[in-house]
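Inspection log for the structure reproduced underneath, given as structure tokens.
Note that one protein chain is taken out, while the other chains of the complex remain in position.
Presenting chain A:
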Amino acid sequence: MSATSEWVTPPTRPELIESLVSGVDRYNPSNVGILEDYLYHQIRSREYDCLANLAILKLYQFNPDLYNPDVVVNILVKALASVPFPDFNLSVALLDDRASNANMEEPDPLPGLLPFLNNLHSLLQQCRFPAFWALYRSDALESLRDNYTVEVVGFEDSIREVALRAVRATFQKIGRKRLGSYLDLEGSDLDEYVARLGWRSDTSTGVIEVPQNPDNQIASTVVQEDIKLPQLTKVISHAISAV
């Protein structure tokens, strides 16, 4: 099972969206409503479909009057949770810089939030999780938290997933405090969370064991050469005929 097949075609994607994303109808501006509804569905039910969200951004690219900043912020918030996949960058790549649109009734929140979102993203990429939580909880991001991430069901858990992905790959055993700082959990919350994951926790030393996975098993190997029979056919056949 390749890592990308789920990313390209999530199993939770309905037929209608599949035909939209894979066909020419994705350019039809009247379909933007369907895709936006699908985005809100993803937000409410913890699903994620990168290509469908990119299709929304592409429609905004070609039809600037359809632009809806809330949708864009939601897409970016969802993309934050899929690090290490490049979704966040791909989404930003599709946001053309637009001249200040005088037709908007309310001020456009995107230019204000975009630098913060970029910051959050680079913190996640550099695996600086404590700094991420600090920035996320700070006052500056209050509007982001109140208006956007609170709508996204399970946003904080999905960020914790990102942290766990990095931890799983790097650690065989990790100290409790350290893990807590990465997940922004402490005390009994942390214990509960770890128990839910099924990881073994040694309460006396405070060390949590990370289950084995291909990434955190290392072994010094020497790549041996495999000589296969077909490579020797010419030599052997020549020797036989010479005899």
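Observations on the model:
Everything that follows uses one rule, which is that a contact is a pair of C-beta atoms (placed from the backbone, for glycine too) under 8 Å apart; a residue touches a chain by one contact, two chains touch by 3 or more; residues count from 1.
In the analysis below, contacts and distances are computed from a predicted model.
According to UniProt, the chain absent from the figure is "Eukaryotic translation initiation factor 3 subunit L", selected among "Eukaryotic translation initiation factor 3 subunit L", "Proteasome subunit beta", "Electron transfer flavoprotein-ubiquinone oxidoreductase" or "CP12 domain-containing protein". Contact with the omitted chain, checked across A:Leu113, A:Leu144, A:Ile159 or A:Ile174, is made by A:Ile174.
When the full complex is taken into account, the listed residue touching the unshown chain is A:Asn89, out of A:Ser19, A:Asn68 or A:Asn89. Only one of the listed residues, A:Ser19, A:Ser45, A:Asn68 or A:Ser122, touches the absent chain: A:Ser122.
Annotation: of A:Ser5, A:Ser19 or A:Ser45, A:Ser5 touches the absent chain (contact as defined above).
If you put the missing chain back, the residues of chain A touching it would be 2-5, 8, 22, 24, 27, 50-51, 54, 58, 61-62, 64, 84, 86, 89-90, 92-94, 96-100, 102, 118, 121-122, 125-130, 166-167, 169-175, 178, 181, 207, 215-225, 227, 231-232, 234-235, 238, 242.
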